[in-house]
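The structure under discussion appears below in the form of C-alpha cells.
Every protein chain but one is kept in place in this view of the complex.
Take a look at subunit A:
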Amino acid sequence: MGQILITIGEWSIAFLVLFGAVLSVLSTFGLIRLPDVYLRSHAATKTATLGILCVLFAAFLYFILYEGHVSAKLLLGIVFVFITAPVASHLIDRSAYFSGVPMWEKSVQDDLKIAMNQGKHHEELHEPAE
C-alpha cells in the first residue's frame, strides 16, 4: 500500500515539474513570437504563472513525501504568485496603454478607448465651464 502511494507521488511530482517547465518554455515562445505588448503579456503572464504554480506544488509534494515536512512557505508562495502575477500584468498593460503603445494593426476591438471617450463626455456634462 505504501509502495503504491510512493509510486503515485513520484509520478505526479515528475509530471508536475515537467508540465510546469513545458508551460514556462511555451510562455517564452509566446514572448518571442507574438506581435505587440498586450499579446505578449497575455502569453507571458498566464502560462508562466501556471508553470510556476505547478513547479512550486511539485516541490511541496516532494517535501511532504520524502522529508515528511509540510512547507507552509511553499503554499504561501503559491497563493502569493497567484494573486500578484495577474495584477503586475494588469499594471504593465495599463501603463503601456496610457503611454500610447499601439496595438497590433490587425486588432479589431478597442473597448477601453470607447469607455474613456464616454467618461470624458460624462465629466464634461457634469463640470461644464472651466
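Quick note on the criterion: a contact is a pair of C-beta atoms (placed from the backbone, for glycine too) under 8 Å apart; a residue touches a chain by one contact, two chains touch by 3 or more; residues count from 1.
The working rule: contacts and distances are computed from a predicted model.
Per the UniProt record, the chain missing from the shown structure is "Na(+)/H(+) antiporter subunit B", taken from the list "Energy-coupling factor transporter transmembrane protein EcfT", "Electron transfer flavoprotein subunit beta", "Na(+)/H(+) antiporter subunit B" or "Protocatechuate 3,4-dioxygenase". Only one residue in the set A:L5, A:V22 or A:V87 touches the chain that does not appear here, and it is A:V87. Subunit A meets the missing chain through residues 73, 76, 79-80, 83-84, 87, 90-91, 94.
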